[in-house]
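Left out: one protein chain. Kept in place: all the others.
And now, subunit A:
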Amino acid sequence: MIRHLFTLIWNRKRSNFLLMAEILLSFFVLFVVSVLLVNNYYNYRQPMGFTSDNVWEFNINPGQDTINRKETLRRLVQELKATPGVAAVTWTSNTPFSFSNNNTDEYRYKDKGAPQTEIFDTDDDMVKVLGLNVVAGRWYDSRDDASSRHTIVVNQRFADEMFGQESAVGKVLTNDKHDEEWQIVGVVEAFRSGSDFASNDPTIFIRRALQDTARMSNTEQATLLVRVQPGSAAVLEQQLVRKIKAVTKGWDANVNTLAENRKDKLKFVMTPLIALGLVGLFLIINVALGLFGVLWYNINQRKAEIGLRRALGATGNAISRQFLGEMLVVTTLGVAGGLLLAVQFPLLGVFGLATPVYFMAMLLATVLVFTLTAICALQPSRIAAAIQPAVSLREE
């Protein structure tokens, strides 16, 4: 029977080749759609690298007050830290889930340029406020006061892309002009700051100290992230706002929680994601219908053959098995071709996504294509086999 199957497939090579091409194309479309969908799911399942619960964001606008801004801010941070219910306070240039970001590829190590990198200017307490997970070296602190270079911490992704297997700690980055240097003192596991679906982009945290006078421009607003004790409520919030007013003598301040910001950002990124999902679904349905049509037509063309085989003593199951077997072989060939194409994506790094994403997408597309072709092979052959042989024999 197996030999018969292969004889049949070989003798029908022209129409099978077309089928194979259709399956290959379908596989490829499903693969690309899968990559997009799987990538988002994959990101979603990755560690964020920080915790946003119980963190409040204060945006403080000094307004026209240009005297002693730095000093005022320094006192404010100290006052806040001293407030009961406050666990840690950090002064940062940007926050997770914000709608703006700051990135550059100016860094280099020896001859190697850095990838597009997210930059956060933060102080020593950032690690405490966000609960960052330091996996190598340490977070920067007062020991770095004397350093002649900028002190930085990078995320693992940055370390991997820049140094591969080598340790990142201790490495010194420069810029194109070689007039500044950044020394890496530590590595954090991850920092997916964009949203729940954001990828873990290369990120560096540059130390800034309130003592350092060079780094607060006159137009800059100050952003403070405050970690509070779990269960802290509006009372503490009021208290902190009042304290800000008191210390700064009239600077403007507004408060959000990072949890709220996370939700807002999620809503924002979900919209295109849902659109993408719908387009993906639409494409999948399209491919399924196309495949269904071609296969259905192909098997319907063979109704007389089915009738004849029934007349010669084939059972309905034998017919189903034969058509399933034929489709299995043709599909395997088509999918194999598709996989050969698909595997080029991670090899050439086309989208620059994590390798597992491609393989999950390949698996998904393979399962989809095989399921579709199995249904398409079984359903029409079942129907045809259930008809009286004399009736299907007439369909020539």
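By our rule, a residue touches a chain if its C-beta (ideal position, glycine included) is under 8 Å from a C-beta of that chain, and two chains touch if they have at least 3 such contacts; residues count from 1.
Keep this in mind: contacts and distances are computed from a predicted model.
Trainee: Absent chain per UniProt: "Cytochrome c domain-containing protein", "ABC transporter ATP-binding protein", "Cysteine-rich domain-containing protein" or "PadR family transcriptional regulator"?
Mentor: "ABC transporter ATP-binding protein"
Trainee: Who touches the missing chain here, A:25, A:169, A:304 or A:364?
Mentor: The missing chain is touched by A:304.
Trainee: Hey, which of A:3, A:45, A:110 or A:249 is the one touching the hidden chain?
Mentor: A:3
Trainee: Contacts of subunit A with the missing chain: which residues?
Mentor: On the side of subunit A, residues 1, 3-4, 7-8, 11-12, 304-305, 307-316, 318, 388-391, 393, 396 touch the unshown chain.
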